[in-house]
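All protein chains of the complex are present and in place, except for one that has been dropped.
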Amino acid sequence: MLESAGQMIEPLERAQAESVHHRPGFTLSEGAFRKILYLAGISVLVLLIAIFFSLLLASMPSMKALGIRFLTGRTWDPVTSHFGALPFLVGTLVTSFLALCISILFSLPISIFLGYYHREGKASSFVKTVIELLAGVPSVIYGFWGLFFFIPIIRFVETELGVAPYGVGILASSLILAVMIIPYSASLGREVINLVPNDLKEAALSLGATRFEVIRKVILPYARSGIFAGILLSLGRALGETMAVTMLIGNSNFLPTSIFSPANTMASVIANEFTEATGAIYLSSLIQLALLLFVVTTVINIIGKIIISRTSVT
Amino acid sequence: MKDRTLTRRIVADRIFQVVVVFLSFCSILPMFFILFFISKNGISSISWNFLTRLPAPVGETGGGIANAIVGSALLILLASVVAVPLGILTGIYLAEYRKDKFSYLSRLSVEILMGTPSIVIGIIAYVWVVKPIGSFSALSGGVALGIMMLPVIVMSTEETLKLMPDSLKEASLALGVSYPRTIMKVILPAGLSGIVTGMLLSVARIAGETAPLLFTAFGSPFMAANVFKPVSSLPLTVFNYATSPYPEWHALAWGASFVLLVFVLALNLIAKLGMRKWKVQF
Partner (left out) sequence: MKRSIVCLAVGVLLLSAVGTGMAKEQELIGAGATFPYPLYSKMFDVYSKEYGVKVNYQAIGSGGGIRQLINKTVDFGGSDAVMSDEDLKAAQAPVLHIPTVAGAVVVTYNLSGGPEIKLTPDVIADIFLGKIKKWSDPRILSTNTGTKLPDMAITVVHRSDGSGTTNIFADYLSKVSAEWKEKVGTGTSLNWPTGLGGKGNPGVAGLVQQTPGSVGYVELIYALQNKMPYADLKNKKGNWIKPSITSTSKAANIALPDNMMVSLTDSEAADGYPIAGFTWILLYKEQKYGDRTEDKANEVVKLVWWMTHQGQKYAEPMEYAPLSKAAMEKAEKLIKSVTYGGKPMMK
């Protein structure tokens, strides 16, 4: 940021001013200041731990009452207080993985486009900007758009296929999720592809390889773990996504039977039922779902970070 | 023989390039669809009335989203109060203590927090703020959003400060300025533009969040006046009205979406310009 000596002048002048005039307002000793910094440093860690334990504590009632049946039970029945979360686990996994597969189909080409074919230039910055803006669109707007864009199309397809024309369901939410997570794997993928050493690429080209072959045999193998980390990041985002999914998934607490079935994910069932969970076990079960979400996304983030640091990228 | 394989390889190369460009092009289409769609339906709702009036009762026309706009602003303000001081201090810590064993854990925590689903944070805010106070409130919504802002501010502050040349710090210290003063009055102001850019990005991130507000800010048909009471917000409005069957409410949802989308996209673009101008990258 401060590149030239000329840009340093103003800050240096400020430093000079500071050294001469002892202005009131900052008479903290160095020791105290450093302690404050340390405190700030551990604050986020403390926050995370506090989140974990709060969730754990609040999940205790349902953990004690339901045990392992929580994860294996297929019925979510508030009337009899039998809460089996399997339908939501399945719903979450199916939508997330389906979304991931669909998104890779698009994010990998973008990474290659921006990282290899067009690393600079107007086309590149335009595409890069649009992709990053896509990441910034609020989830609820994606859901709203999906309601009026994807649902009619899917309903049409379902009528043609003779299946119940729900429109909403797993396919709809997977599609919208796919669009939402493309930017994440795309940008990380682009970064790693960009960083493939030039000499490797040029060596391959000088040996007569086509660009396609350079990509297949040099770039992708080299950037493999970084791309994988980007995919993990996308997965983490997809697992926790709430609003767009809630609006498009059909809100059925049943184990989905096909791609056209309505379903629920862990996040969407919490959004639907939290404000009205009457009964301690009910509320605690929903919080247990949140705990599960928290643990799974944390683990995925840690794995992704380990992979990234191992390939010493970024 | 060799000729034919060569042609095949060249053809494959061309086809691949076309496929890559085509798929890339397809991926950016949604942005234009969304913009077009929301603008087409939303612009017609925008009027002075719309922006300054409160929502009308069910089934009546003429409502507006004034309370949602003010509510969103209040929530962003509260979130900033929670996140900015702590975030900047943490960013300073991470930039100053780069090699510390502990800073690795700290940085990891920030990244984990960044990837935590917003609905989980909403539940935490419910348990920590709503239950003890005994009512839904703007405060709890602000806390939830603040927790979500925090990682962005930390990371942007850290990245900005890492770009400050060491020589500046050393010069200041050499001139006899104390360490705290050096950091707060020399280094930090020099990196102000990067930090402000980070704040813009973090605001853009939380402005559209709905999930954490479902059971904290709760929503309200009235103008926000009190931090300890429920409050409305733009994304909540979109959610509630989009899933209803009333055409008047749909119109409200379109208009609110338009306002929200324009706001978030504008913030992102401004931040991007800032990043390009000051060559920061986070």
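Residue numbering begins at 1 within each chain, and the chains themselves are lettered A and B in the order written.
Heads up, the rule we're going with is that a contact is a pair of C-beta atoms (placed from the backbone, for glycine too) under 8 Å apart; a residue touches a chain by one contact, two chains touch by 3 or more.
The model shown is predicted, which means the values in this text are computed figures rather than measured ones.
Touch with the chain omitted from the figure is made, among B:Ile38, B:Ala66, B:Val84 or B:Ala271, by B:Val84.
Touch with the chain omitted from the figure is made, among A:Trp76, A:Tyr184 or A:Phe228, by A:Trp76.
Of the options A:Ala65, A:Leu86, A:Ala164 or A:Leu220, the residue whose C-beta touches the omitted chain is A:Ala164. Although one chain is not displayed, its contacts with chain A can still be listed: residues 25, 75-80, 151, 155, 164-168, 250-254, 262, 264, 272-273, 275-280, 283. In the full complex, chain B touches the hidden chain at residues 56-59, 74, 77-78, 80-81, 84-85, 130-131, 134-136, 184, 188, 192, 218-222, 225-230, 243-246, 249.
As a working rule, only the chains that are shown with their structure count from here on.
Separating the CA-averaged centres of chain A and chain B is a span of 14 Å.
Residues 1-3, 8, 10-12, 14-16, 18-19, 26, 28-30, 32-34, 36-38, 40-45, 47-48, 51, 54-55, 58, 105-107, 109-110, 112-114, 117, 127, 129-134, 136-145, 147-149, 179, 182, 186, 210-213, 215, 233, 236-237, 239-243, 247, 267, 270-271, 274-275, 286-287, 290, 293-294, 297-298, 300-302, 305 of chain A are the ones that touch chain B when the two sit in their complex. Chain B makes touch with chain A in their complex at residues 9-10, 12-13, 16-17, 19-21, 23-24, 26-28, 30-31, 33-34, 37-38, 86, 89-90, 92-94, 96-97, 102-103, 105-106, 108-121, 123-124, 126-128, 147, 150-151, 154, 160, 163-165, 167-168, 171-172, 175-187, 189-191, 193-194, 204-205, 207-211, 214-215, 235, 238-239, 242-243, 253, 257, 260-261, 264-265, 268-269, 272, 278-280.
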